[in-house]
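One structure coming up, written as structure tokens, with questions to follow.
A single protein chain has been omitted from the complex, and every remaining protein chain is retained in its original position.
After this line comes chain A, so read on.
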């Protein structure tokens, strides 16, 4: 046991002395571990973040119906991300509220969003535009009115506090480029979880032109009963993507069964990848600087180290460096919000 302690001591000291080699091994082993854990952690935390920003996306609505360019069947995650749709030959006619009401009864409220260039005191800058009637209770919680009032007519906007910091005042007019328009500031409204965003909120088509299906537009819906996963799948089939409050808030319910299996496979694949790549890369990584090491091993052998003990020293190298690299990679890969 004390022989192995001595081996670990040598490896640790060598790792500190030969910093270049250590860094190389750390990168060769740690980086792939980092990427894999980051990927895995990323997919595991999507639900949480979507749940957190539910208010700003859905307001008080039961769901948000996102139009798509085509009417082919939509594939999506329960939280409404990862939307995919096979393309069709031609674009369909635009969705109408009537058509949607036939699929899912409820009260609809139009929204659309885009990014425009706006002239500020210090030149043009990119500004987010969200269009929805914030006076409607269905939007409760999407934005917080800080000052003034919400837009009530086309050509009126509220601005985010960040724009106030950039010199915009209530009563000012802002010149927008693409589309070329002039809008009047009637209030200041704050985004609940994107502090620092440059944003204007207007009535639908009060600033932007009409945005076709699939171009960041759709409806919020207030239904009698919560929108279930089965409803989501039904609308998917018709070619619409859906973010449902009920589904997102209880995403565990949806993910039980096949989703657990899915996660299990994910974990399995990650572990397998980490192990394989470590085995594949560790060899070349440790070959780095082995020549220098050989001299040292000869000295240790002359002091009476057996072949087994010499192997233990090389193994200790692997433990010290490989362990540290994997740990570091894993830790930074799973660090949230970076």
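Note that contacts are C-beta pairs under 8 Å (C-beta built on N, C-alpha and C of every residue); 3 or more make two chains touch, one makes a residue touch a chain; residues count from 1.
Criterion: contacts and distances are computed from a predicted model.
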{"item": "Listed names \"2-oxoisovalerate dehydrogenase subunit alpha\", \"nitrate reductase (cytochrome)\", \"ATP-binding cassette domain-containing protein\" or \"Lactate utilization protein C\", matching UniProt entry of the absent chain", "value": "\"ATP-binding cassette domain-containing protein\""}
{"item": "Touch criterion as defined above, residue of A:93, A:126, A:178 or A:295 at the omitted chain", "value": "A:295"}
{"item": "Sole residue of A:17, A:126 or A:178 that reaches the chain not shown, by the stated touch rule", "value": "A:17"}
{"item": "Touching residues (missing chain, whole complex) on chain A", "value": "1-3, 5-6, 9-10, 13-14, 16-17, 295-296, 299-307, 309"}
